[in-house]
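With one protein chain withheld, the remaining protein chains of the complex are depicted in position.
== subunit A ==
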Amino acid sequence: MASTACFVIVSKNDIPIYEAEVGSAPKKEDLAYHHQFILHAALDVVQDLAWTTNAMFLRSVDRFNDLVVSVYVTAGHTRFMLLHDSRSEDGIKSFFQEVHELYIKIFLNPLYLPGSRIASSHFDTKVRALARKYL
């Protein structure tokens, strides 16, 4: 398992709708802000890259020191961004694909307003379980 990993889902309108600090590193508040900052900076790269391929998994798009940003773009241009330090690409791909399936189920719920925060605790539990399994 990666010692540091931060997972964020960014909506089509560039608003973060889900955030989770996963990984075994001790939680520090200032580090979390630091992670947000790196992910935020990677968004521009993603915007350009997204139109050059029709794959959803864009692999690693950006790096900061020893941290790597991997991104997955869904059909509706919702971006899953993972900041991590290990390099098991297959695991990350599987992680994204399973989260994508969960996200579709949330999205199909007529009571979920597209672009709003994903507040479901079930979703949170499942994402964390997937992170433990794959990352």
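Just so we're on the same page, a residue touches a chain if its C-beta (ideal position, glycine included) is under 8 Å from a C-beta of that chain, and two chains touch if they have at least 3 such contacts; residues count from 1.
The definition used in the following text is that contacts and distances are computed from a predicted model.
From the set "Rab proteins geranylgeranyltransferase component A 2-like isoform X1", "Ribosomal RNA-processing protein 42", "Trafficking protein particle complex subunit" or "Translation initiation factor eIF2B subunit delta", the protein name that UniProt assigns to the chain left out of the figure is "Trafficking protein particle complex subunit". Taking the complete complex into account, A:120 is the one of A:4, A:36, A:88 or A:120 that touches the chain left out. Remark: the omitted chain is touched by one listed residue; of A:36, A:60 or A:74 this is A:74. Contact between subunit A and the absent chain runs through residues 12, 50-56, 73-78, 97, 100-102, 104-110, 114, 120, 122-123, 126.
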